[in-house]
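In this view, the complex is presented without one of its protein chains, the others remaining in place.
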Amino acid sequence: MDPEANVASDVKARIAELVRAIEPRLTADRRDFHKHAETGWTEFRTASIIAERLTGLGYDVRMGREVCSAAERMGLPSDDVLEARWVRAAAEGADPAALDRMRGGFTGVVGEWRASDGPIVALRFDIDALPLFESSLETHRPAAEGFASIHPEACHACGHDGHAAVGLAIAAILQSIRSDLRGTVRLIFQPAEEGVRGARSMVAGGVLDDVDVLFGHHVVTGCAVGEIFPGMGGYAATRKFDVAFHGAPAHAGGSPEGGHNALLAAATATLHLHALPRHRDGFTRINVGQLSGGSGRNIIPARAHLVAEVRGETTELCETMHDRAMNVIAAAADMYGCTTTVRAMGAAGTADSDPELADRVRAIAAQELNASCFDLHKMGGSEDFTEMMLRVQARGGLATNIGIGADLHGVRFEDARDERILLAHTDIYDFDERALAFAAHLLVLAVHHVTIP
Amino acid sequence: MDPEANVASDVKARIAELVRAIEPRLTADRRDFHKHAETGWTEFRTASIIAERLTGLGYDVRMGREVCSAAERMGLPSDDVLEARWVRAAAEGADPAALDRMRGGFTGVVGEWRASDGPIVALRFDIDALPLFESSLETHRPAAEGFASIHPEACHACGHDGHAAVGLAIAAILQSIRSDLRGTVRLIFQPAEEGVRGARSMVAGGVLDDVDVLFGHHVVTGCAVGEIFPGMGGYAATRKFDVAFHGAPAHAGGSPEGGHNALLAAATATLHLHALPRHRDGFTRINVGQLSGGSGRNIIPARAHLVAEVRGETTELCETMHDRAMNVIAAAADMYGCTTTVRAMGAAGTADSDPELADRVRAIAAQELNASCFDLHKMGGSEDFTEMMLRVQARGGLATNIGIGADLHGVRFEDARDERILLAHTDIYDFDERALAFAAHLLVLAVHHVTIP
Amino acid sequence: MDPEANVASDVKARIAELVRAIEPRLTADRRDFHKHAETGWTEFRTASIIAERLTGLGYDVRMGREVCSAAERMGLPSDDVLEARWVRAAAEGADPAALDRMRGGFTGVVGEWRASDGPIVALRFDIDALPLFESSLETHRPAAEGFASIHPEACHACGHDGHAAVGLAIAAILQSIRSDLRGTVRLIFQPAEEGVRGARSMVAGGVLDDVDVLFGHHVVTGCAVGEIFPGMGGYAATRKFDVAFHGAPAHAGGSPEGGHNALLAAATATLHLHALPRHRDGFTRINVGQLSGGSGRNIIPARAHLVAEVRGETTELCETMHDRAMNVIAAAADMYGCTTTVRAMGAAGTADSDPELADRVRAIAAQELNASCFDLHKMGGSEDFTEMMLRVQARGGLATNIGIGADLHGVRFEDARDERILLAHTDIYDFDERALAFAAHLLVLAVHHVTIP
Partner (left out) sequence: MDPEANVASDVKARIAELVRAIEPRLTADRRDFHKHAETGWTEFRTASIIAERLTGLGYDVRMGREVCSAAERMGLPSDDVLEARWVRAAAEGADPAALDRMRGGFTGVVGEWRASDGPIVALRFDIDALPLFESSLETHRPAAEGFASIHPEACHACGHDGHAAVGLAIAAILQSIRSDLRGTVRLIFQPAEEGVRGARSMVAGGVLDDVDVLFGHHVVTGCAVGEIFPGMGGYAATRKFDVAFHGAPAHAGGSPEGGHNALLAAATATLHLHALPRHRDGFTRINVGQLSGGSGRNIIPARAHLVAEVRGETTELCETMHDRAMNVIAAAADMYGCTTTVRAMGAAGTADSDPELADRVRAIAAQELNASCFDLHKMGGSEDFTEMMLRVQARGGLATNIGIGADLHGVRFEDARDERILLAHTDIYDFDERALAFAAHLLVLAVHHVTIP
């Protein structure tokens, strides 16, 4: 069965026209979000704009505690930081009513629109920025063209500004072709993807519970606009955690035997975490990214803090690493008479795109948009969209994540693994904005395809 | 020979009168210094007041680079901090001419006054505060009476405010009894005693090179006013140092084999520093007081910083520990392909008070001031006055350090070792100000005793 | 081209007859070698029997230093052990002339036989036993039937007794069909495969330098007789090494600061070897299998000895691990003022069977012997036949390693990974001896196939 046969050619022509028309707005939205970058759980301005816009388009909007489970939020900033960013968003003109609903770090938004009985199709857009100080180099386009982040603590260095803008563009286009659709469309704007902190909160909030088909997408530098990965998968499972070691101080010269040395406990844990063994069943990872402890030079350190993560080729491998890490940490603390507090800071399992759904996207992309399609099954990195995919797949739905080529420089993906790593999550990250219209176009076609009778 | 026979009774009476007269000023000076506490190498306001006052009293004043060797200053703050504190001192009204001579952290001052041929008698006063935020509790007298530090980064929690004030009182009294003295009197106001950072700079500056008799003193909580330790000694030798580990970053998930893990190198060094063996020849100490390293959770740490010290019952033991520490650090860095930069942050050898000189102080204290005298030969802690004592003793001079009872609460020293340790260097430290007049009285009598024909 | 077309049917019938005829001898040889098991580099009796038999069959025999490079032998026993085992072989009736040529641990034997110009076809048979004490359980057939090892230090627990017997059977059969062959046949009997210690010595001895086609084989428990793996590959590369740490002793109570603690150096190395990071390019392994050090309870240990190995999915990964291990060891020794001696104890790279040659074996096995053929590309373990394959492949020749099903119990390979691991290299290992005639049959057919015009 030919997928294009499912789309009446006039609808396809109208969609193409709508995409062309919205492109300036798409770019403007992306640049506005970029300029006002907000890190995970503080996307107060970004989310309030999204909520306002969705409401204006006639979507039924849920947000805040309605869609984010408080208990499942991970890696939350301190109350002070949450409050300061909330106040800043207000000062920057965010809608007071929306702000009220998000106070304390509930920055997820869901817009929904029901055409008729039929499948529930959801799209997910992540909206948070990274904790970087953006480059002011002239060679960095956001700086040169005046839309670099004005927030010193945040920088959109992973394209989520684009994802949010694509979500708004899709919202508008779908509204315009409402009569050609069937079933329900749900647009999910997720906070705190960086550090894989936010997805579980929205899954626990119930917004995936009845979804039949789920699409995600991510701009990919390293391949050009017009190239796509219809079914990205192979994400590593990961657990992020912080550990506080609590000991007791003593004067190191006068009472060297005194106290409980939290720094030695943490240093011991660090070494032995890195010595956790490999696993025959697949790759695993462990990293202690930060360690800090101690106060004065002549004081036996009473406090130490460790920032770490584990990964695994499968969720099971990741959980094994996590269990063993917890054991090492507890034993290292015991060795020095210390106690610990472990705080979950992020988590995501592994998930694969459904080949059937990915193939449909592949066919649409190739036939309607003349795209070149590639496979990419070993991402190495992690992405908490997997948590949403797992929820949908668990009840029999289909899900896929689509990589959208967006490279500014035409570097081929396979030749540039390291370069890509350097590029993403750096203060000079940027992408080809034409990818946004391409993504919106592809996703609208995909939604239309899965919802038509 | 009876020491009191050396002092004409009228001179002694006059001294007593002068001490009584200056007591209000002494307390006021101490409280002024306390309120404007300045940490090591930033005592710009304190030193400029001292210089101004000594000049006014007719002393020949040397300061800045004249008395502090630039190369031997240890544990210097950053240039930014030095400049900021210098600007603050100006804003607080410090004498511009004096400030000019101290810019960049040259905060030693020496006042000298020559009566005749004869011995050169020097007294040393340390003037720096500790990097603490002073308590605002009502039970803390400086807070209750309005002279707590107004500088958030500094607090006089070890009595050096009192030492500086005693130095100024002695300067004034000695000037008044000038005709009864012989030889030369030199008053040395030393910066940065905390962390044993400043003495070597003034020794290298030459101000001890020709001294025949040297007195130091320190207020001692844990014993009451009227109790003294005429010849404190047994200070541990110490070396303080910071180590920067330089590695290379890598993405911990994507390239776990990449980079050079500076944090693992530093953690390894920390554990093995603490495993340095004991020594048959006496006690030794080692402490890593702080360790911090790493950047992002998923980045192999490229940088780590370690703050440490070693001590020894003798200078030789201390040096052995330092040598072995350096070896451990270098090997730990090698193990992880890292390099290190080690920075000396403080150093002091061991020295003992000359028993002969201490006995003279004991006799004066007992006979003239009715003091109770005790021995204290195992201080455990460190004090860089030893560097000055060693310089004087090396050329045949005599030196002693005098403990001055100053406890507010009457707790006996020998019963309260731990409590004293908790008290000193804490944000609620305070002492009995009557000890200041006592110290000034004793030191003036001692100077008179050693200078009269 | 059909492989069977290359073999005249009468020759095939004669081969089948010869195999049937030699089967009793094959079993007897295997049981004789099993009963007189000899570990690597001490196969004096085994090798002398092989040499005698090959000579008797008219083969040109080279052995000892002619075929084993002294310098490339790894993991050699001590001179005392070598001599004691040599003396024992003599006492057990080994040929004195052959023994003379092997003295000191040169236990490789090569038999060669040239029919005409044409390809040089080599077959390799490993002949050494494992350092185990064989089970005397009644349920263990070698014990029950009286051919368990009479040498307490050695046990054929990996089937090399069978490989050696297969080599002798092939030698006899090929001699009988000499007129039907072309080119040169070379039978290589290799010592010390366990621990991957012997192959490099024979490669350096030059016996692979002119080989066009190379076959190896290994009995495989876990699949039944009649099942084969025509082109086994994916062996992990490995480096085995021992490290001696040399320090200096001291009395731990009287001079705790004295000496150089070799045990702490070795323990430190052990921990940090296990902390060597994973690699993005594939799996790696590290193990410290043994550590021993120290003398008296109250003596600072002056000596320690560490037994370790690294592995890698590729030779490059293995070498990277080895380089990093050497760096860790050197740094750990430096940290404690020790020196080290590292001794290579075994090494093998990765190599894959040539698909073309494996396919020919597959066709012969399926068509002539009705075998079931399987693929097995991830062996996990190591095998130093790879060193010989690499040498042959490097000059353009073809090589393959053939797994020969030999399970006694019919357990399927894929279901029984763990069980196989437990079974191999244990004191109750045994295999189905019918596999030996099968292997001889298959290999003779393969040799005939590749040598006929």
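Brief remarks on what is shown
A, B and C are the chain letters, set down in written order, and residue numbers restart from 1 in every chain.
Quick note on the criterion: contacts are C-beta pairs under 8 Å (C-beta built on N, C-alpha and C of every residue); 3 or more make two chains touch, one makes a residue touch a chain.
The structure presented is a predicted model; accordingly, all values stated were derived computationally and were not measured.
Here the missing chain is touched by one residue of C:Ile177, C:Ile299, C:Met326 or C:Ala366, and it is C:Ile299. Considering the full assembly, A:Met335 is the residue among A:Leu57, A:Ile177, A:Ala244 or A:Met335 that touches the omitted chain. The omitted chain makes contact with just one of the residues A:Thr27, A:Thr268, A:Thr315 or A:Thr400: A:Thr268. Of the options C:Ala94, C:Ala236, C:Ala348 or C:Ile402, the residue whose C-beta touches the omitted chain is C:Ala236.
Think of the hidden chain as still there; on subunit A it touches residues 254-258, 261, 264, 268, 272, 275, 277-281, 320, 327-328, 330-332, 334-335, 337.
Take subunit B: the residues that touch the chain left off the picture are 271-272, 274-275, 277-278, 280, 283-285, 380.
Interface residues of subunit C facing the missing partner chain: 195, 236, 238, 240, 251-256, 261, 263-264, 266-268, 270-271, 274, 285, 287-301, 304, 307-309, 311, 345, 380-382, 417-418, 421.
Heads up, the rule we're going with is that only the chains that are shown with their structure count from here on.
Put simply, subunit A has to spin 180° for its C-alpha atoms to lie on subunit C, with the angle rounded to a multiple of 5. Judged by shared residue numbers over all numbers used at their interface, subunit B and subunit C contact each other through mostly the same positions, with over half in common.
Note: the chain lying farthest from subunit B is C, by mean C-alpha position.
Centrality by Cα centroid goes to chain A. Each chain gets one centre point, the mean of its Cα atoms, and the points for subunit A and subunit C are 51 Å apart. Note: centroid distance subunit B to subunit C, computed from Cα atoms, is 71 Å. Multi-chain contact residues of subunit B (touching two or more other chains): 254-256, 261, 264, 268.
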